[in-house]
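What follows is an incomplete set of chains from the complex, kept in their original frame.
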Amino acid sequence: MSQGPVLELRGINKSFGAVQVLHDVAFSAYSGEVTALVGDNGAGKSTLVKCIGGIHPSDTGEYFFEGEKVHVGGPRDAAALGVEIVYQDLALCDNLDIVQNMFLGRERKSGLVLDEASMEEMAAKTLDGLSVRTVTSLRQHVSSLSGGQRQTVAIAKAVLWNSKVVILDEPTAALGVAQTAQVLELVRRLADNGLAVVLISHNMNDVFAVSDRVAALYLGRMAAQVKTSEVTHSQVVELITAGRSGELGIKNDNGAAA
Amino acid sequence: GGDDGGTTAAPSGAPAASGASIGKIGVILPDSKSSARWETADRKYLKEAFDAAGVESDIQNAQGDKTAFQTIADQMITNGAKVLVIVNLDSGTGKAVLDKAQSQGVATIDYDRLTLGGSASYYVSFDNEKVGQLQGEGLVKCLTDDKVEKPIIAELNGSPTDNNATLFKNGYDSVLQPKYDSGEYVKGPDDSVPDWDNAQAGTIFEQQLTQQPKIAGVLAANDGLGNAAIAVLKKEKLNGKVPVTGQDATVQGLQNILAGDQCMTVYKAIKKEADAASQLAIALAKGEKPAAPASVKDPESNRDVPSVLLDPQAIYFDNVKDVVTDGYVTKDELCTGDFAAKCTEAGVS
Amino acid sequence: MTTETLPEQQRRNDTSITAYAGGYVDRVRGGELGALPAVFGLIVLCVIFSILRPAFLTPGNFANLFTQGAAVVVIAMGLIFVLLLGEIDLSAGYASGVCAAVLAVSLTNQGYPWYVAVLAAMVTGVVIGVALGSLVAKLGIPSFVVTLAAFLGFQGILLLLVKGGTNISIRDTTILAIANKNVPPIVSWIVLVVGVAVYAGIQLFRARRRIGRGLKADPFTLIAFRVLSLAVISGVAVYVLNLERSRNALIVSLKGVPIVVPIIVVLLIVWTFVLRRTAYGRHIYAVGGNAEASRRAGINVDRIRISAFVICSFMASIGGIIAASRANSVDPNTGGSDVLLFAVGAAVIGGTSLFGGKGRALDAVLGGAVVAVIQNGMGLMGYSAGVKYVVTGSVLLLAAGVDALSRRRAASTGRR
């Protein structure tokens, strides 16, 4: 199934002031596959995702989409390409309700007027598929939601659209057992439908359960990007914590993070 | 002072009952900050006059806010005023109020300021250009007394948004401009003071002095601005050497004159003005149509407005006592501390 | 793993009026007070003033209230857009002054017809808004500083336009009519009936559509109640305003709804519609609630910012026209003194937050009414200048205190 990658980054560098967070990172995502992006806390996973989403401009580096070089100057560019992202810090507007958040920036209209009814209908359908039982009303402000409910809303928001790439930054962190299973199932389903899915997770079981490829970041460097079937559980953990594992990984590791 | 007690007491007496006899008189004063006179003098004298005549009155202050001015007028008409005495904030709102009153059958008097194009039955005032003229002449007198050659004059005008400040300036410029033109005097910095704000006046004058260190005379449009200039001059011990003018005959201004720091002030015998206005108002309330000694032509509508015009008086060291004699300022207020000796010297008793 | 029915779904059919009323009481107890506190404060004020001064309750005074408060309400309505973003516009007062001056200069000095002058004033407002908004959004200068600079600058421009201290009279009867004339009684009744009917129609239509799609909708009894309240309240207001209020009706008859009232009502409807029913309005709230989240959602945050300033200055221009009409003139103080503070205060008293994300167009009307009632009532009391300031301040605090105390529960349930 794997032709060229739908999304490809090369040589990404990113610094915040004096601190260099990403060092010459290369990363690809393929249609129909789930790519797991793993790495220790502070490895730079979320920063990489934000560079992909146009939240942070990267200092240097190239961005290819469907083989063509593109410039992503902001979130609108990324969305226009068909890249949907669930950020780790769940960018929701606390003063809006669930439906409003889910359709933010892409409201359905009939004429000039918002089509609240159809938005509510679609939102309910999507959330139903994610096993949320305790939400009393779709018109509840997201500020009053529990941690897991917020996360579910953020996920539902991202999968509502017809996109080509879906990136989920630790989507199951706050989810319960049933909800986690649903989300993993959803991830698989999205990939099977031909989308490229990037999943960031610290849970190795989840990673091995759904992913086709694993990309491991170590202190801001890409340690390895391999097929999941070709590595073992402990190899991946070694890549995460030490940056290399046998053949794989960063060759000349000097351990300097900054 | 002591105005608050009196006015708050008045409306608490049942308004409808006693007002039935000859109707109520409403007075709208313009503000409380451009000059001390409105709250300290006009309110007091008008109130006294109305009370003495047993007429019910309602005296309010618009605090320099045109909207408030119109609101108060609406409220007075609502409250059943028979006569409205207004000091307009500007001719536009003034005219709006006068026209509305007239349409409701309420008689009106322009007090102190003529509403151009308005419909007031009477106009009672001091001549504001005359005030300015006295200030200009006063400055010339003091400079002549000091025998200053080719003095550089700084002007501290009133608020740029206050039409009266423009009138004052017209007055003193009518005296000073010929002297500038003839080269007898030199025109120095010339600035307006927003809101007649004394603190800003201090900064403005300090900068005038920095810009033009040889300023030899200051035309300050009122006592407060004058005092601000004097405060700056004091730092360089130039106070008393550079004459400063004023207006309103405030305690502060008079004390500055006694101390020799201020050249002159302009005293407007507000009691006379208030008495004239209140007499007209009472007569109107009674349904009479009193005669007026003079008339003023409204330049906008070319209407001859029946008028009572009063003369302002220039006050120098020698005639400070006139203000005290008039009762406008008491000796107790004026001759505190160090000023007791000066008072004696100036013949204040 | 289980796919139980959502409680939501269970509730969907539970649309009886009692369930609704119960829900409303719960919401109120839970701190979602909406318009209640401001209305409550308003009623307290009106009762106090009516007791102290019976003249407060006359039809004439009722009519005055509207014209007195109109300019502040209109300016506050525009400010709400800026406040919703968590920004501030200190210059809105003087912007209204500048626009009024443009109007006056065009009318009186240049002799243009009234519609040209009004257009010129409005265009001025829009231009001001674009300038302020761009400085804030594009250069990133804090709005407080930009509008403080504008506050000073506009004061100067106003002075230059009206040439130092004088004032420009307005004699155009159309403009003067805005704040000084009334709608013929018969017209106001017709408009009222049509308006209520349209409102009822929209409500019913929407409920039908939601029910058609199987969504929870307002019960018909509630809709009937809403329509009825609207009809009664506005009916009473129109009735009172249509009473004769001239003091000598023989000379001149004075009755009818002041023309500013329909203007405010139209503006209120338009902006409420924009804020609640359009994507643009949604984006305003989103940017005010969380600008970064909005940016990530693909909203053009800069454009939203600029547009809010444009609306604010545009509304200021309308406020300026109303003020000019009411004052029959424009002078260098138009839009000055406390106009801005009262406008912002009106919005905040109405329930708009200065931190952004929370507010409605109605807040301007409710808060503006509080401010207008206070000024109107104080005008009847006959205090001296100093005392009046003190009492006005205290009354404002009282009105806001009633509001705050009735909102206390909101904090205790964890929603601020």
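Annotations
The first chain written gets the first letter, and so on, giving A, B and C; residue counts start at 1 in each chain.
Note that a residue touches a chain if its C-beta (ideal position, glycine included) is under 8 Å from a C-beta of that chain, and two chains touch if they have at least 3 such contacts.
Just so it is clear, the structure is predicted and the values come from calculations on it, not from any experiment.
Although just one copy of each chain is shown, the whole complex contains the chain kinds in the amounts A x2, B x1, C x2.
The working rule: only the chains that are shown with their structure count from here on.
When chain centres are defined as mean Cα coordinates, A lies farthest from subunit C.
Here the spacing of subunit A and subunit C, counted between their Cα centres, is 43 Å. For this pair, subunit B with subunit C, the centres built from the Cα atoms lie 38 Å apart. Centroid to centroid, with C-alpha atoms defining each point, subunit A and subunit B lie 74 Å apart. The residues of subunit C never reach two or more other chains; the list is empty. Within subunit A, not a single residue touches two or more of the remaining chains. Interface of subunit A with subunit C (complex): residues 53, 55, 74-76, 79, 85, 87, 91-96, 100, 104-107, 109, 112-114, 117-118, 120-121, 124, 127-128, 131-138, 141, 143-144, 178, 181. If you check the complex, the residues on subunit C that touch subunit B are 53-55, 58, 60-61, 64, 68, 71-72, 159, 164-170, 180, 246-248, 251-252, 254, 323, 326-334, 336-339, 375-376, 379-389.
Those residues of subunit B that touch subunit C in the complex are listed here as 3-4, 7-8, 10-11, 16, 29, 32, 38-39, 43, 58-61, 63-68, 70-72, 74-80, 89-93, 95-96, 99-100, 103-106, 116-117, 159-163, 165-166, 300.
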